[in-house]
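Working notes, beginning with the structure itself.
Every protein chain of the complex appears in place save one, which is left out.
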Amino acid sequence: MLKTRGEKTFVAAITTLLLLFSFIAIVPLLSVISISFSSKSAVVQNLVSIWPKQFTLDSWSYILDRPDLWKSFFLTLGSTVIGTALALLITALLAYPLSKVEFRWGGVIMVGVVIAMIFKAPIIPYFLTVRGIGLYNNPLVLILPHILNPFNLIIMRSFFKEFPKELEEAAFLEGSGYFRMLFQFVLPLSKAVLATLALFYAVVIWNQFQTPLLFLQNTDWFPLQMKIRQFITDDNIIMPGAASTVDLNYNERTLRSATVIFAMIPIIAVYPFLQRYFVKGAMIGSIKG
Amino acid sequence: MGRVNLQRMKVYWPLYAMAIPGILFLIIFKYIPLAGSVIAFKDYSVFKGFIDSPWVGFKYFHKLFDYPDFVRVFGNTLLLGLLRIVLVFPIPVLLALMINEIRKSALKKGVQTALYIPHFLSWVIVSGIVFDIFSLSGLFNIVLGWFGHEPILAMQDSAYFRPVYVLTSIWRDAGWGTVVYMAAISAIDPQLYESAMMDGASRFKQIRHITFPLLLPTVLVLFLLEIGNFLDLGFDQVFNLLTPMTYSVGDILDTYVYRTGIEQAQYSFATAVGLFQSIIGFILVYIFNRLSKKVSDGGVW
């Protein structure tokens, strides 16, 4: 494939550089991981760098033994899966007409979408509106506010706009309507952008805490990030006669590190599965096939 | 005339039907709450509510412009915004082009995953790591020590704030930013490369003449979206990296409004500043949208 020596050097240089970048990207994460496996004493004395010191599983067993963590984990997982699917549907349904010149409202709506992206609603009106449609203390609030993101909508629309016209025209001649076009031709051939946006939506829903902070009072419905915040809020009140924490092997920092890793793993694990939709020529290939 | 419209609707109605759920969402979750922005022109009190709070016109905008350090805060915001556009925004494009050159699929996926991981660390965690790196016993000073240099506490030195801001932005989000570009690259017709290779075009030429031009529309769209948040630099990042010693270069609109508006529950003022940021952002998008329409066929609307 690679013809000249120059090209080989070119690719080798790029590969080396990227490996170096990858290393820089991961190293700080190693320190977070090692803190989660180190004892409070080692962390407090600033002994931990890349490897755990005074290795212990206490931080991990503290968080993993909490039944409410697992409840919250599955709640978050469920809302992420459902929310992402719903979000892709709603986004595609709006992005598709917006990519068509024959859609007369397109111009106005696009301006409206951009405004919705740039302008941020003040917190109290937002609260009152969402509460007004019955989402206060309602677990649906973990999903519904996230099912359309203007930024993602614009990205999907610009991908749809690049869609080969000939293909659609052919389908129209066969008598397909717009709905069939969207679901039978356009979406199946847009896996790369769907995968991208699935990732974007999933990450937002998975990591959310602002919305539940505002709208959920029942701790049973706290998603993972809220639950984690509840675990590790730093205690500033000194209680006379409080029991000693000296013998505990974890502290706020080790717990925080463990929870950060815990919350990251599932969302990172998703990425390699989505990557197969980024394979070059996926779209064209499937047209031919 | 009427018949033509009817004819149109017969064919095109599905497009309008499709759009309805999304439009409803935008109205309920975006536009109705946005209507509450009127409190920027009122002396909003939670007791009086939106209707009964008195109108005060541009009082809160004047308050912003009359702030003794307004020039400093606004200048810092502009400068950091500019650094973001010039130094941070292009990095994901370059990274994506580089990653695309790796042929081994496993290595490619590995690199992508590694680069994308930092995005999942919150700014609180990232800034904790950054403060550690620049502490007396941190990596930065260890390396300085190798060269016989006296230790430097960079986080309390205003000269280092902007570089740290740019580098942390790149470190945390550049890999994540490549995701869209990788999707766009994957949509490029492989036949283009095949015919280019037949013509004897080198790898570098293929990037210059095929990949990059075809990636450009996506870059343009993302640029327009980015410029809309020009004054909105990401509160969490700056707030967590800032110290009183770096206020002079790092205090921005977001941190200012946090301590004077949000922390003190001054909703009208916070809304006024937000409106100011958004209007500037919208104007920028409008200008660049027109420009990009002239240059290429692109543009957001």
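Each chain gets a letter, A and B, in the order it is written, and its residues are counted from 1.
In the analysis below, contacts are C-beta pairs under 8 Å (C-beta built on N, C-alpha and C of every residue); 3 or more make two chains touch, one makes a residue touch a chain.
Here, contacts and distances are computed from a predicted model.
Engineer: Considering only the chain that is not displayed, what protein name does its UniProt record carry among "Hydantoin utilization protein B", "NADH-quinone oxidoreductase subunit F", "Copper resistance protein B" or "ABC transporter substrate-binding protein"?
Structural biologist: Of "Hydantoin utilization protein B", "NADH-quinone oxidoreductase subunit F", "Copper resistance protein B" or "ABC transporter substrate-binding protein", the absent chain's UniProt record names it "ABC transporter substrate-binding protein".
Engineer: Considering the complete complex, identify which of B:Val71, B:Leu136 or B:Val295 is in touch with the unshown chain.
Structural biologist: Answer from the full complex: B:Leu136 touches the omitted chain.
Engineer: With the full complex in mind, choose from B:Val56, B:Leu78 or B:Leu153 the residue touching the hidden chain.
Structural biologist: From the options B:Val56, B:Leu78 or B:Leu153, the contact with the absent chain belongs to B:Leu153.
Engineer: For a quick check of understanding: of B:Gly22, B:Gly36, B:Pro118 or B:Pro217, which residue touches the chain that isn't displayed?
Structural biologist: Of the candidates B:Gly22, B:Gly36, B:Pro118 or B:Pro217, B:Gly36 is in touch with the missing chain.
Engineer: Touching residues of subunit A against the unshown chain: what are they?
Structural biologist: 41, 43-46, 62, 65-66, 68, 104-105, 107-108, 112, 123-125, 127-129, 131-132, 213-214, 217-219, 222, 226, 229-248, 251-253
Engineer: List the subunit B residues touching the unshown chain?
Structural biologist: 23, 27-28, 31-32, 35-36, 45-52, 68, 131, 135-136, 153, 155-156, 243-245, 247-248, 259-267
As a convention for this text, only the chains that are shown with their structure count from here on.
Engineer: Find the geometric centre of each of subunit A and subunit B from their Cα atoms only, then give the gap between the two centres in Å, rounded to an integer.
Structural biologist: Result: the chain centres lie 16 Å from each other.
Engineer: Within their complex, state which residues of subunit B touch subunit A.
Structural biologist: Its residues touching subunit A are 12, 14-16, 18-19, 21-23, 25-26, 28-37, 39, 44, 46, 50, 95, 98-99, 101-103, 107, 109-122, 125-126, 129, 132-133, 137, 171, 175, 179-180, 182-191, 202-204, 217-218, 221-222, 225, 228-229, 267, 270-271, 274-275, 278, 281-282, 285, 300-301.
Engineer: Tell me, which parts of subunit A touch subunit B in their complex?
Structural biologist: 1-2, 4, 6-7, 10-11, 14-15, 17-19, 21-26, 28-29, 31-32, 46, 90-91, 93-94, 96-98, 100, 102-103, 105-107, 109-126, 128-130, 133, 144-145, 147-148, 150-151, 153-155, 158-159, 162, 177-179, 182, 192-193, 195-196, 199-200, 203, 207, 256, 260, 263-264, 267-268, 271-272, 275, 277-285
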